[in-house]
Every structure is written in C-alpha cells, then in structure tokens.
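Below is a slice of the complex: some chains, not all, each in place.
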Amino acid sequence: MFRKRHPPAGSKPGTLVIHSQAQQPVIRVMKYKPDNLEERDIAEVAELKDMLEVNTVCWIDVLGLGDEAVLREFADMFSIHPLALEHVVNVPQRPKVERFEEHTLCITRMALLGDEGVEPEQVSVFIGPNYVLTFQERCGDVFDPIRNRIRQGGPVIRNSGPSYLAYALLDAVIDGYYPLLETFGEKLEALEDEIVGNPQPAMLHAIHGAKSDLLAVRRAIWPQREAINALIRDENPLIAEPVQVYLRNCYDHCVQIMDAVDTYRELAGSLMDVYLSSVGNRQNEVMKVLTIMASIFIPLTFMAGIYGMNFENMPELHSAWGYPLLLAAMVALAVGMIVYFRRKGWLGGQRLGPHDRKG
Amino acid sequence: MFRKRHPPAGSKPGTLVIHSQAQQPVIRVMKYKPDNLEERDIAEVAELKDMLEVNTVCWIDVLGLGDEAVLREFADMFSIHPLALEHVVNVPQRPKVERFEEHTLCITRMALLGDEGVEPEQVSVFIGPNYVLTFQERCGDVFDPIRNRIRQGGPVIRNSGPSYLAYALLDAVIDGYYPLLETFGEKLEALEDEIVGNPQPAMLHAIHGAKSDLLAVRRAIWPQREAINALIRDENPLIAEPVQVYLRNCYDHCVQIMDAVDTYRELAGSLMDVYLSSVGNRQNEVMKVLTIMASIFIPLTFMAGIYGMNFENMPELHSAWGYPLLLAAMVALAVGMIVYFRRKGWLGGQRLGPHDRKG
Amino acid sequence: MFRKRHPPAGSKPGTLVIHSQAQQPVIRVMKYKPDNLEERDIAEVAELKDMLEVNTVCWIDVLGLGDEAVLREFADMFSIHPLALEHVVNVPQRPKVERFEEHTLCITRMALLGDEGVEPEQVSVFIGPNYVLTFQERCGDVFDPIRNRIRQGGPVIRNSGPSYLAYALLDAVIDGYYPLLETFGEKLEALEDEIVGNPQPAMLHAIHGAKSDLLAVRRAIWPQREAINALIRDENPLIAEPVQVYLRNCYDHCVQIMDAVDTYRELAGSLMDVYLSSVGNRQNEVMKVLTIMASIFIPLTFMAGIYGMNFENMPELHSAWGYPLLLAAMVALAVGMIVYFRRKGWLGGQRLGPHDRKG
Amino acid sequence: MFRKRHPPAGSKPGTLVIHSQAQQPVIRVMKYKPDNLEERDIAEVAELKDMLEVNTVCWIDVLGLGDEAVLREFADMFSIHPLALEHVVNVPQRPKVERFEEHTLCITRMALLGDEGVEPEQVSVFIGPNYVLTFQERCGDVFDPIRNRIRQGGPVIRNSGPSYLAYALLDAVIDGYYPLLETFGEKLEALEDEIVGNPQPAMLHAIHGAKSDLLAVRRAIWPQREAINALIRDENPLIAEPVQVYLRNCYDHCVQIMDAVDTYRELAGSLMDVYLSSVGNRQNEVMKVLTIMASIFIPLTFMAGIYGMNFENMPELHSAWGYPLLLAAMVALAVGMIVYFRRKGWLGGQRLGPHDRKG
C-alpha cells in the first residue's frame, strides 16, 4: 500500500526516485487524422519533434519509468513542470487533475487483481492541444482495445481531438475496476457459504484481507471521482465540449464503483459478525457435550462410589436384588437426564441445516 | 447486487450488452388528449412516426430489452444519445436525471420483494415535449393503476402534459418501496420475538440477510432522491410549473423511505447485539448446569471414595452408625450446596419470562 | 413506527386513507381580537364562513381525521391543495413547512410517552392571513394552556396575529419533548444501577427498547428543526417580524432536544457494553467456582482412589497411621489449594461493592 | 445532565423557573476608565442608574439567580427581551450568541470538575455599548484574575471597551476547560495501567463515567465554538475591531479543546476493548487451570478405579510389583501431561510482564 518512493525530507522539489526494478521505457507513438494513421515505436525522444502537427492527434505512450534521462528529455520537449514530472515518476500519487499552461495532467490509478491482492498501477495522462502523452509503470494490455479502435478507424475516436482520446483512456482505467468488483462479490459470497458451514480461522484472515483490499480500492477510486469532476467543472479549453457528456458518464461509473465498494465493505463487516457468532456457536456445542457427559456420569459414578464403600453395616450389599436394582436405578437416572436435556433442546440438531437458511 | 452487464474495459462508449435471458420488447402505446384516448400495442417502431402530435401526450412503454435492433431504431427516431441508450440497456445503472437537447432522461430503480430478497428492476423514462418514452426490463403491472387513471379519463392526468405523466410514473415507482418497508418492519419484529424466545443461528443469517437487503434499498433510494431533487432544482422547460409541487411531494417520500430504511438498519444492528447476548445467556445457563452438577457431586464422590479405601485401621467402617451418618452428611452437604446456589441466583428462572419484557 | 396509511402505489395523488379507528372530527373555534373573544364548537364547516374577519384571529382546531367529507369541505373552503390535504390525513408524514399561495402548512409531530413506548401524533398547522387551522389525530389537552392564555386575555397573544398563535402551538408541541427526555434520563440511570447490581436479560431488552424509542424521537425532531429553520429563513409574509425571535427560540429548543437525544443514545450504547461486560463477569464467576471445586476435589478423589485399590502388596494399608496420615495430607492439600486461589484473587470479593463505584 | 428547569409545555414564553435552591443574587459592580476605578457591591438595582456613563466601562456581575423580582428589575433597566431573560434564568441553555437592538447576549457554559463528575454552570454575558452585564448561577472565583487585572490597572483591559472585557470573560470560561482535560488525561492513563495490571469491574464503570463526562464536555464546547464564530463573523458594532484577533484566539482554543476531547473519547473507547480483552484473558487462564487439573487427574483416577475393582481374576493385584509399577506409571503419565501442556504454552507466564508492555 505504501511503497517507498518518496525522496528524503528536505529534498529539492522535483527530485525523481527511480525504482531499481523499474522497467526501461518503451515509447509507442500513434499519430492519426480522420483518414490517416501512423504507428511506430521510437527509440529517441528527439524523433518526436517532427511528429507533432496541427489537426493531428499524436498519442505518445511511455511504458516503464526506469530511465531518468529519457524522462527529463520528455520534460524538456513538452515543458513539463518539475513537480508534474515528480508526480509521474514518484508513484503512487493520489489521483488528481492539475492544469498547467500548455497541458493538463491527469493522474489516475489502475487496479488489477494480481496474485497478492490488488495491485495498483499509476497511469499519468498529459492532455495537450494536439497530443496525449501517457506514462505507465509497466507494459500492459489495458489500452489495446483503444489502439484497435484507432486502427480500425472508429469514426468517433478518429474525428475527435485529444480530449476524447484522453477520455477513452480514463474510461478504460475505470472500467478495469468492474471485473475486480465482481471478483470481490464472488469471494464474499463464497466466504459466507463456507463460514456458515464450517468456520475456520483462515476465513477470518480472508475477511480481513478483503477489507484491506476494498479499502485500497476505495482510496484509489475516491480521488479519481474528484479528479474527473474537476475536469468537468473547470472550463478547460483543452476539453472539447462534446467530451463533457462522456466524462459525466465516466464520473457516474466512479460513483457506481464506490457504491459497490461501500456495500461490499459493509457486507464484509457483517460477515465478521457472522463468523464470530458461528465460532461462538461451535464453542457452545463443545460445552454442551461436556455438560451432558458430566451431568449424566458424575451422579452415576457417585452412586457406584457409595456401594464401593467398605462399611460393615451396609444391608443393601447383602441383598440379592441390590445390584440389579442399582443398575436399574442408574439406567433410569441416565434416561431421565437425557430426556431432560432433550427437552431443553441441548440434544439434537442445533446445527444450521440447509432448510434453516432462509429465516 | 452486481450483475455482469458491463461491456469489457476499453469498449467503445455506447456498446450495448444484451442479456441472453432478456425479454423480447413489447411496445405499448397510449396517446391521449383531454377528450380522446387511443391505446394499442405496435409491432414496428416505424408505426410511431404518425402518432406523435402537438398537444397530445404519447406514452410509449417498451417492456423488455432483448432486441438490439429495436432499441437502435428507437434511438434513431427519438435522437437518443448513444450513452443514454447504454444507460437504458446496460442495467443496473445508478438512478439519475440527465438532460439532453430534445428530452430529459430519468433512470429509476424499482424494488420488488421477490423470492430471493429484494429484486431491483430499472425503469428508464424519457420526457419529451409531447411524449414519454419508458423502458422496463420485464412485463410487470406496476404501471397498470396509471393506465387505468388515463383510461377512466382522470381530469388531472388527461389535462396535464407529459411531465405530469412522468411524475405519476416516478411516484408509482417510489410508492412501490412502501410495501417493501412494511415487510421489513414485520420481519424484524418477528425476528425480535423469536430471538428473545429461542435464539438460533438461522436467525443471525436472517439478520445478515435483512441488513444486506436494506443496504440494497438504501443504495437504490439515495440517488433517486438526488435525481428528483435535480429535476426540481434545475429549471427544466420540459417540467411544467404545477408539476413542481407534485415532485416535491415525491422527494418527500424518498426522504421518508430513507428515514425508515436507516431506522430499520439501526434496529437490525441492535438485534444483532440482542442475538449475541441471548446466545451468551444460553451459554451461561449451560455452564451453570455443569457447575452445579459438578459442585454437588464431586465432593460427595470424594466422601464415598474415602470410605472405599482399604485401610485396615478405619474405625468408622466398623461402627454400625457409620453408613447412615455418612449418608446423612451427604444429604446435608447436597442440600447446603443447593441452598447456596439458590442464594446466588443460579437456580431458578433467569429465563426471560413474558412479564419481564417491558423493563 | 410505520403504520399502514399509504395509498396503494400508482394511486392518484391526493388520495386520502381514512383509518378505520380514526376519530370523528370535532371542530373547536376560537375567534379573538385584543378586546374580544368568541369560543365555540361548531357542527358544520359552513358555519365558519361568517367567522373569518379582517383584524381578527380565528383559530379552527379540528380534532380527529375520521370523516373524509368534512375534510374535503375544509379543503374547499380554505383552498387547500390536494397534496396538502393528503399530508394532513395520511399520517405520519415527515415534519416540514410548505408554502402555498394563500397559507403556509407546518406538519409537526408530537411525541407522548404512552403505555407502549413513544406514541407519535401528527399536528398539522395552516397559517393564513387571519386564521390558524390545525388538525390533530386525537382529542388531547396539550393545547389547553394556550387556550387558557387566550381566555385570560394574555396581552401578547391577544395583540399578535395568527403567526404568533402558530408559534405558540409549535412551541407547545416541541416543549412536549422535554418531559419525555426526563423520563428517558431517569430510565437510563435506573437501568445503569440495576445492570451493575444484577444484570438480567430483560434489561438488555429494555436498553434495546430505549434505543428504538430514542431513534424514533430523533427521527421526529430532526425534520422539525429543519422545518422551523425554513420558517425563519424564508421571508414569509405570513410570519410577522417580531415572531422571528420567538421562532429562533423554538429552533434552539429543537437543537437542545436533539443534543439530549444524541447523548442518551450514546449512553444507551455504552450501557450495552456495561451489560455485556457484567454478564461476562458473572460467567467468569461461575467458571471460577467450577474450577475451584474441581481443582480441590479431583486430586483428593484420586488419592482416595489409590487406597481403594485391591493390590495385595500395599504396605500403607496395613499401617495403623496410614489412614490418619492420608487424611492429614488431604487437608493440607485442600488448604494449600485454597491459599493458592486466594493469592490469585479468585476467592473473595470481586463483586462490585458500593465503594468501588467511583473509580 | 438534564436538570428540570423547563416550564410546563404551553407556558407563556418568557416564564421564569426559579430553582428552590438558587442563591439570592449578589450584585458586584466595577466601573473603570483608563485612569479611574470604582468598585462596590450594590443592594438595589436602581443604584445602577447613575453609574452608566459614556466612555466608561461598567461591569455588573450578578451572582445567583434566586430572586425573580431583582431579575425583572434588571430586565426593565437594560431592556432585556423576555426570551433573553428566560435564557439567563432557565439554565442550562445551549451556548449561543443572540443580537438584540441594544446589546448582544452570549450564553456560555463553564465546566468545573466537582465531586460528582463535571459540573456545568451557565454564565450569561450581555455586551452593551458602555456596560457588560453578567449573570452566574453561583458565587465562584473564576473571574477573580480578571478583577485583579482591572484593579492593577492592566493597560490593555483598562483602555479597551466592553467588548474586550467580554472577551476576557469568555476566555476565562474557556480556559477553565484545560485543567479539566488534564484531569481526564491523567485519569485515563491511570486507568490504562490498572486495567492491564488487574482488570476490575469498577474500572469498566470508571470508563463509562469518563465517556459520559467527555460527552458532556463536548456538548458544552461545541456550541460555544459556534457562538464565538458567530461573534467573529457577524459584523457586530458592539465588538471593537482589535478584539477580533483575540476572539479568533478564543475560537482556536475551543477547537483545540474539542480535538482533545475527541482524542480522549477515542482512547476511552479503545480502553474498553483493552478491558474486555484483559477480562477474556483472565477467563482463559481460569479455564486453563481447570483443564490442566482435570486432564492430569481424571486419567489417573481412572487407573486407580481399575485396580479398585473386585474381579476375582485380576492377576496384577497379586503381583508384588503391581502397586509400585502402577504408581510409577501414574507419575510418568502426569509428567508427560505437564510436559505436553508446557509445550502448548499453557503453563508458564502468559501474564503481561512489565517488559512486554512496549510491543
């Protein structure tokens, strides 16, 4: 949740912290007009100089943040403010929108479900007058559907400017939360069934894990919502008028995701109660067994103890019917106890049968 | 709560996800003036062209979202924005109001109590200058009372424009929450009685279920309230002035429903405490039985054990009064213990009697 | 909390639901000027026509909502909007203020402490230019002090217009919450004493009941506060300028009541913890008794068991001192155990003595 | 928390409720100019008439609210609104600021730590153009430092007008909360140490008491903050410009006190958890003792029981080594059990040693 990518306190603002395992940047460029598309990977930042043209959208996608020199070249070419570059590199930053003179920066956070819970990844999007510049931490394929839409000449995306492209990227990032939520929903439902059936400490751990993950998702999506709202509210000349409707849609998705996250968090909290109560129920069962065993046998053992005494003057011992009568009395007592416990409801199925589960 | 009706991330906005089990659309049209009513089911969307007239309200009710072609035809005829159509089809969406140039879209969510808890259904209402276009997921009868009011020539509904009709539909959707709440209220009261009488694990499950359902209702009604507020606040030329009072009434109902839901949620939370405490009380009772049995018989058994020893030099064994005296001592001890426990309040009714229930 | 007084979904707005047990309306009229008072009960609504005069305040108090015809007559005479009439009749409504052209409607909720907890009753007040029209569910006496002030010719009330009378009525309704709160306070204090002394399941029930009641009071007083605020804030020509100060006072009372309710709710929540902990303490005591009994007698019984064995070669059995020595050893062991438990603090008073109650 | 000083519902507004134990008013007057000070106690309200002069600050401090006639005389002389007088007398009122034509009324609440928890006392301050009129419930000495500053001719207080004096009084009231908070802090720390060392039910009671007291303080300080904010925000001609900075300082103190109160409340809540857990830990210990005793001796007793049987054909009984071998086996079993329990960590110190307390 809190990776160590912060420069030491008192550093000059704009100091970059390049992670030792960060990938070397790969630069993929798509330049398109309604009737033309040029797509290639470039090796040198300088090659970009000739590609930026009026009335053409140029999408420069930088995958990997491992080379400070390359990042600084980008900063020079696109007049990126030192703090903006710091935001791009010293991940994770809080999602937000910041307007600069020549472009607007959107910091967003993608949430992918990896092997060790939710794995956030930051995507930074600069929206310029005729370009979109994106920085990702790793090579991934979440933007491939958008590349395909551009390649296939989708009329809306080809005819709209860079703000529509930026919207499409933001939308893809946010839509990536939906499968995550479905996974959570299925996990919680599965957990509920298991907990009712057979509560195990590992499940508590799983609930705790789900709560942490949901918390992480909430912390990621909440500022994203704010950021998109800022894009809609501020009259930003870089955001074309018709894109506003699309951004509102994107905003609605954020709210919907937050609703679902909050619901899941409350359900997880409620599951915790169910778990604790199921465990308490088990404990109760254990204690009932003990009580029943002890209550039946302790008096019987006492009766046997009586006639194990060595007093000389115990007439019962000499009677021929003493032993069978005592055995009969013991059986009667035991049966009486069992009947009593059955009446109290301590014997017989207090386990949750399948037909009990709808109250 | 979270059905899979979301297109894959990165899809073109406006992509429709038609559920495989969605019903084929049935189109029911009512066209009325103060002194005239025409009502029929139509098969082709094109038939509508001639029906839209000035000074006439035309209510087109589409039941079932199973045919993309038909839905696209509607979109063409009524100039529905691709995103608006997406909202209508890719249910469930968050309730909201969105203004477009030619009409206003209200997304609302109906909540019916089905066999498996609360079953939400989305109703989308387009309010146009001379028409109301509604889309429902399933054929249902929640709007039949309104149809009857139109058929019977109710003076208010016949003389008012489409915004009054839209209000009537919204109001019917929201009024549908009242019986739901009554059911919740009765369920919680019944649960309370059962929990105090005889707490069972299945009841915990029922409380958990009620809390989930109430959460779902809250998530449905909260944005509805906001949406109606937006309709009232924004000066929308499509909403006639006298309809404002009615919408405020509708808004009040939303608030009242939310109040009731919040109350029920707090009561359900409090019931959880009562349940846990009742279970704890039971456990306490079990332990008391064990303690009483053990405390009475363990010392007695020890005394019997003493006189079961085989020491040669035990003068008591040879006395004629040894045995009866020991028995008398045992009875005295047992009685003493019982008196002691009764004084401690461990014996006798700590169960909740009916006269105890009003503190 | 949620009585069934809602018309079926889809009904025409303004449909009245007359409860079968509603009282037949009694109409009491007081008409006063600074120097004149006329007071009588009337049988027909039409009689009112002559009573409304300029510069005279006419207070029409309708007690009982059981006759739709009478209510409709009032609606006609005073031009009451159908929705306003619905609010008056289909109780309970959320307290609120609604301005209409000719008058302003205040819905308020009285809370009386009846036999079955808090019993809410709705009082609806129409403030007109020269009249105040009130509707109550039942005949009650909460307004009698105000009638007396009018009869006794109280100079302030006689010289002020209808808005002052309306204020006096609102104030009486809100002041009615104070005795309720005192009752709650006393109940909670009594409960606290009992819980610490001798926790019983019925007390849990009482706490749960108090929490429900406090919740109901909160839900009633919160919108009342908002409603009075709306009266103060909106520049309503029907509210005379000097009445504003009085309304602010009334508003302060609402806030004070809400403060007290919130305090009591937190205290009730805290009492729940005290109860649970007291019960846990009891359980602990039960377990200690069991442990002490078992720990003392189980080893002794074992020792007796040893010398109850029938081995031929047990020299102790033949010694004359065997038996007394064993008895001495047993006494020593028992005393040792008791000392050990006393050191651990398990024996002796962990009960909460009176001198312990101030930590 | 909720003393019965409210007039019956429906009373005329402005009705005073004089508490039977209220003190008779003592009137102390200080009249000062930069270079002059006149100080005396007066017996008749009428004496004040000559004391009010332009360019002189006259502080009239009324201690005790037990004489309605005197209070009414003050109301007449200073044109106090009936409701304002009610606020002064029917204590406790919610702290607030109310502007009247001739003066501004500040209701504040002092919190002193008495023998029975927090004892609130209301101080009402009227700020006029050339006077400050204060009403206190009891004779106290919280304002003595201010009297001394005036007597010693403190240049700031002597040269500033009545609003500075009012500020000084408010500030003294609010500063009175600091020692209270320190007491709470020390109490909670002491409690924490005791709870970890030896949890007792009385401590739970103490936590509950501390929570109630903190709640009372919070309810007192929150509206005070609002009231001071209102004094700062509203451009009140009676509040001199340079006093604004001082009032902001006073406001900051309120916020700081609320912060501390909230912190203490969270700590108290957390302490409750620690208490419950400590108790649970104790209970666990009790159960372990029982289990260890039973687990060791029950099998041994069984073995002794075997050889206490009277079968004729039990060859072990006749062997010379039977008895010593059995004793050896018993010792071995007991030792084995002890080793097993030690391995499980049930024997040996799970008590919280002093070196464990820093995790």
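A, B, C and D label the chains in the order they appear, each numbered from 1.
Going forward, a residue touches a chain if its C-beta (ideal position, glycine included) is under 8 Å from a C-beta of that chain, and two chains touch if they have at least 3 such contacts.
None of these values were measured; they are calculated from a predicted model.
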With 4 of the identical chains shown in place, the whole complex in this structure file contains a total number of copies equal to 5
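Rule of thumb we're sticking to: only the chains that are shown with their structure count from here on.
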Touching subunit A and also subunit C, the following chains: B
Rounded to a whole Å, what is the gap between the Cα centroids of subunit B and subunit D? 41
Would you mind pulling out the distance in Å between where the CA atoms of subunit B average out and where those of subunit C do? 26
Interface hub residues of subunit B, defined as touching at least two other chains: 280, 283, 287, 290, 294, 298, 301, 305, 308-310, 314
Can the chain contact pattern be summarised as a line, a ring, a star, a complete graph, or none of these (other)? line
Here the pairs of chains that touch are A-B, B-C, C-D
What does subunit C use to touch subunit B in their complex? 1-2, 4, 6-13, 81, 83, 86, 93-94, 96, 98, 187, 191, 198, 200-209, 211-212, 215-216, 219, 272, 275-276, 279-280, 282-283, 286-287, 289-290, 293-294, 297-298, 300-301, 304-305, 307-310, 314, 316-323, 326
Residue set of subunit A touching subunit B in the complex reads 142-146, 149, 154, 156-157, 168, 171-172, 175-176, 178-179, 181-182, 185, 196, 245-246, 248-249, 252, 255-256, 259-260, 263, 266-267, 270-271, 273-274, 277-278, 280-281, 283-284, 287-288, 290-291, 294-295, 298-299, 301-302, 305-306, 308-314, 345-346, 350-352, 356-359
